[in-house]
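Every protein chain except one is present and positioned as in the full complex.
Naming follows writing order (A, B and C), and every chain is counted from residue 1.
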Amino acid sequence: MEIRVLDKGFVRLVEVFGDDFSAVQAARVSYGKGLTTTERDRKLIYYLMEHGHHSPFEHIIMKFHIKLPIFVMRQLVRHRIASINERSGRYTEFKEDWYVPDHIRTPDSKNKQGSVITSNEKLTGEAIDLIEMAIEKSFEAYNRLLEMGVARELARIVLPTSMYTECYWTINIRSLMNFLNLRADSHAQWEMQQYALAIAEIFERCCPLTYEAFLKYGYTGDLLKLQER
Amino acid sequence: MEIRVLDKGFVRLVEVFGDDFSAVQAARVSYGKGLTTTERDRKLIYYLMEHGHHSPFEHIIMKFHIKLPIFVMRQLVRHRIASINERSGRYTEFKEDWYVPDHIRTPDSKNKQGSVITSNEKLTGEAIDLIEMAIEKSFEAYNRLLEMGVARELARIVLPTSMYTECYWTINIRSLMNFLNLRADSHAQWEMQQYALAIAEIFERCCPLTYEAFLKYGYTGDLLKLQER
Amino acid sequence: MEIRVLDKGFVRLVEVFGDDFSAVQAARVSYGKGLTTTERDRKLIYYLMEHGHHSPFEHIIMKFHIKLPIFVMRQLVRHRIASINERSGRYTEFKEDWYVPDHIRTPDSKNKQGSVITSNEKLTGEAIDLIEMAIEKSFEAYNRLLEMGVARELARIVLPTSMYTECYWTINIRSLMNFLNLRADSHAQWEMQQYALAIAEIFERCCPLTYEAFLKYGYTGDLLKLQER
Partner (left out) sequence: MEIRVLDKGFVRLVEVFGDDFSAVQAARVSYGKGLTTTERDRKLIYYLMEHGHHSPFEHIIMKFHIKLPIFVMRQLVRHRIASINERSGRYTEFKEDWYVPDHIRTPDSKNKQGSVITSNEKLTGEAIDLIEMAIEKSFEAYNRLLEMGVARELARIVLPTSMYTECYWTINIRSLMNFLNLRADSHAQWEMQQYALAIAEIFERCCPLTYEAFLKYGYTGDLLKLQER
């Protein structure tokens, strides 16, 4: 399962450990056994989520392969309850591969920390051109430094945070839900939101009952909506 | 895969997420690609372990179902980088199910914090009888309290730490290696050691290359030995 | 600052790292400076709590010395984002020091996982006597085992979870707030609640503004109340 994000990024599910039933199984060791049917399992998942018993959800784990700009990576890495391995700019060379937005955002007059997409076409065109040109120039400098014989780890300091990088990201569902609360939310940067939405979509497909219960009882963000069925 | 431990306990592997190759896969995102063969993978695993690059091993995760005495559980739970759900003594009743040792240990004259198995048969017999009787009495009191109508959560406070409990334990291999360093070691309590040895055996069967590299470069305990092949 | 808890336990504040201002100081590095007055600081603390920006509260840290029964310790230790050192039953001998309740709880007919304090005096008297006697017997067996020469680590397995133990517990305020959400709540065991209430009181005295903001915006439990001022 792979979802394209931004102009050249992606979120790819490498592997999932367990499913909706894993949280139920872990919870039942606490509460003792009993008949288990899909309906009872669903009820138990709802019960756990509603009452804030989040620990059973740690036993479901997802591993993602993500391609994302450095400035988004800088936000992803702040979620400490997760395992990350990122492509190293010390050991590998950066390719001609960076993010260019297809829209321009200006400060939100109502919310000084937020931004809104501008409908000003002139501004949009000029700003995108400027961004593109600036990044290209930085990349040329990087390449010249490498040609001159400068070490990769030093040459890369001229590269902008719009450069794409890649990582493997393994995270349990409890921590993932916390991530979605913060990043699948209108207060997050727009580019971060796109990754959070892709991750939420994969989460929903792998653990539909847990996802439904999360949206109903645990979610504090404002972008994800429970679909009518 | 299930291994019996002590008189009535066990360690059962519920599920494993990934294998030797998962750490390699996560590491390669850092270093860039290249031809991969089993031989190269083995070398990379050895390289990572030797140089203390432990983060790729977080992407291999094991889930165990463990039955163990409370006094061992009290040590297991100290390993914080793991997910645990334990059977609740508030929601379920304790059964007639406790650990009785088949040997007796006396203080080690050489190491005041350690203990050694005594060969004194009289002491062994008398001490085991006394232990058994004391636990039985406690369990009778627990049952009487329940019969009188006392709540389970309160009645259980008379039960000894030799009672068996159960848990689901999900842990990544990096954290598991740290666990083995401390618990698969002669300084750990004998009963804890038995659980650590069972867990090490399952680890070896699931990830033979990683286990071998760990014993060669990362292991600081004194009980596990690399087998000649 | 020390608060007595249960019949022989206590919560003692050893040291506090920072105060209300520490979270403000950490947050201001994110948002840039500006005039700071007590009123502005209070507003910023409220803003952070209301919007779920909890990370600045990690920079306030408290260290407690706690004396508590083992069955309460077993719950405390489940909070993984904290540092604990507990008195060792392997290295030190248990003293004649255990918890005896001064009331008896029976199952709650409305909530099968809860319990209520009974007003039945006969039941109360008999059950308390039985608890006391059972623990005494266990402690006698422990002492006899030690006299016979059995190692402390093995002899202690007959001791009940009502025995008192001690620990040093260092925890940051963000993690402490999560602890209070779960343990300063009517769903927690009554004895655990008493410790949570004592800890909340110390938290309030050290960081009154943060505590007030927590109760207003972050607290999900049902025992703590914001006092009118």
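Here is the rule we use: a contact is a pair of C-beta atoms (placed from the backbone, for glycine too) under 8 Å apart; a residue touches a chain by one contact, two chains touch by 3 or more.
Note that the structure is a prediction, hence the values are computed from the model and not measured.
When the missing chain is restored to the complex, the residue among C:8, C:42, C:63 or C:79 that touches it is C:63. The chain that is not drawn here is touched, among residues B:51, B:95 or B:122, by B:51.
For chain B, the residues touching the chain absent from view are 51-52, 181-182, 187, 220. Take chain A: the residues that touch the chain left off the picture are 69-71, 74, 77-78, 80-81, 84, 89-91, 99, 101, 104-107, 113, 115, 118, 123, 126-127, 130-131, 133-135, 137-138, 141-142, 144-145, 148-154, 156-162, 189.
Take chain C: the residues that touch the chain left off the picture are 14-15, 17-18, 22, 25-27, 29-32, 55-56, 58-59, 61, 63, 65, 83-88, 91-92, 166-168, 170, 172.
One rule holds in what follows: only the chains that are shown with their structure count from here on.
Steps from chain A to chain C, minimised over paths through touching chains, total 1.
For the two copies, chain A and chain B, the CA superposition rotation is 180 degrees, given to the nearest 5. If you average the Cα atoms of chain A and of chain B, the two centres end up 34 Å apart. One simple way to say how far apart two chains are is to compare their mean CA positions; for chain B and chain C this gives 27 Å.
Residue positions of chain A touching 2 or more other chains: none.
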